[in-house]
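A short worksheet on the structure shown next.
Missing here is one protein chain; the remaining ones are kept as they sit in the complex.
Our next item is chain A:
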Amino acid sequence: MTAHRRIVRTVALAAASTLALAGCTAGSTSDDEAKTGVVVGLTGEPANLDFTTTAGSAIPQVLMNNVYEGLVKIDQEGRIQPLLATDWQVSDDRTTYVFELADGVTFSNGDEFTADDVAFSIDRVKNDWTLSLKAQMDVVDRVEVVSDTEVRVVLGRPSNSWLFAMGTSVGAMFSEGGVDALATDPVGTGPFTVEEFVQGDRIELAARDDYWGEAPGIESATVRYFADAVAQTNALRAGDIDMAWNMQAPDLVSQFEAEDFQVIDGTSTGEILLSMNNRVAPFDDVRVRQAVAYALDRQAILDAAWGGYGTLIGAMVPPTDPYYEDLTGEYPYDPERAKALLAEAGAEGVSVTFDVPTRPYANAVSEIVVDQLAAVGIDATIRSAEFPAVWLDRVFTKHDFEMSVILATEARDFATVFNDPDYYIGYDNTRIAPIIAAADQGTEEEFVDGMKEAVRIVTEDAAAVPLFLFPNLVVADAGLTGIAGNAVTESMDLTGLSWAD
């Protein structure tokens, strides 16, 4: 019997020491002294820090406005505001912009920011960027340095999109001496610098003490990356992060609302787009596409798939765009009308393949869409497409698809999607191309009117069905103030954050 007791004792000891280990480490859990830093949780990590050659919004999300700045900045309502340029004049023919630059601006490597840097940065987009985003700078004919603090940009033709683009990542200002190691060591004029980038884990930003503008209310910001929204919210509840930005799990939000957290239902420029391949049957028939638009109860989709967060939109234009118009009434939910249109097109009982990318929003909406389509006699079969690799390959590049659903995140991307017959949707743009071209060159009023007209035509043709505007859900510690909750560009602006006393 003594032997047994000894074994029991060993087991007990082992258990006790495990607990002790747990206990002693638990004791050192971090404190809650006056906070000077903020930890932000994100999903979707950037591969490196160079957004001039690496695609995706993950890099500018962290770097724009925080580390890099543009001549102008897009504010929370989508309007253009001065930043590095304190003021600008536009010539009467609207091809020449003269920018007055802020004084005493330095890059984080100590270089002074001057008009030469503006010329360098704009030329660099044209010469060294490898993304097609760089096309936004094609309209620039030349940049002339007038003085250290004055620069003249001459466009080849008037353009309404150009100045807006200058507030996004293509407009980021670089220093000639700071572009050697963009992927690891960004140099900008912003209030923060990148202290450390630990691949697979986090990016640490530290406030500069030589920042030219108003110093941010926090001394540091750590951006941590999570595999999914559940991990992100767990970290928030465990107090490991102070703010979960762009939450991808709306069903988890309501719990936070009940607790002591602030929940911000911000807008974004991301549209959940049900795309149909306009080149192939049955979607080469406008009546079939319209039938799909009538067949879908978008409010029900928004409620079921995304917990009601988000905004219904009638076209691929967010309300923060100047040419937004409420078109949500264009295709009211009307299954009978859908059936009639399908009958007219001779497409009753049609079967389609539905390529669904492996993304939370896509999985969430696809089942409901399939149900609603079945109700009008469209038999959609879901085929899962690994995102990004397989989706990009099959749907986007090879156009080998009938129907798909994707979150189109870029700001002002209406023309990108519909004004290009070679784009994956394959919309025949002959009706809108001249209108859009004229709009971009026209006055601001003409721009807005022209774009509205193009949007209405595309909506009439039901080139694609925008299901809803994706929300930018932010859940944060109640004490955190100055959160820029609207994602109107790719940037997550941290410059206004501070802790309430």
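Keep this in mind: a residue touches a chain if its C-beta (ideal position, glycine included) is under 8 Å from a C-beta of that chain, and two chains touch if they have at least 3 such contacts; residues count from 1.
One rule holds in what follows: contacts and distances are computed from a predicted model.
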Statement: Should one name the undisplayed chain from "Phosphoribosylformylglycinamidine synthase subunit PurS", "Glycine cleavage system H protein", "Cytochrome c oxidase subunit 1" or "ABC transporter permease" using UniProt, the answer is "ABC transporter permease"
- prompt: Which of A:37, A:56 or A:335 sits in contact with the chain that's absent?
  reply: A:56
Option touching the unshown chain, where A:35, A:237 or A:383 are the choices: A:237
Message: Which candidate, A:80, A:390 or A:457, sits in contact with the chain we can't see?
response: A:390
- request: Check each of A:211, A:225 or A:401 against the chain that is not shown and name the one that touches it.
  value: A:225
Message: Touching residues of chain A against the unshown chain: what are they?
response: 2-4, 6-8, 10-11, 14, 17-18, 21-22, 25-26, 28-29, 45, 47-48, 53-56, 130-133, 183, 198-202, 224-227, 230-231, 234-235, 237-240, 386-390, 392-394, 396-397
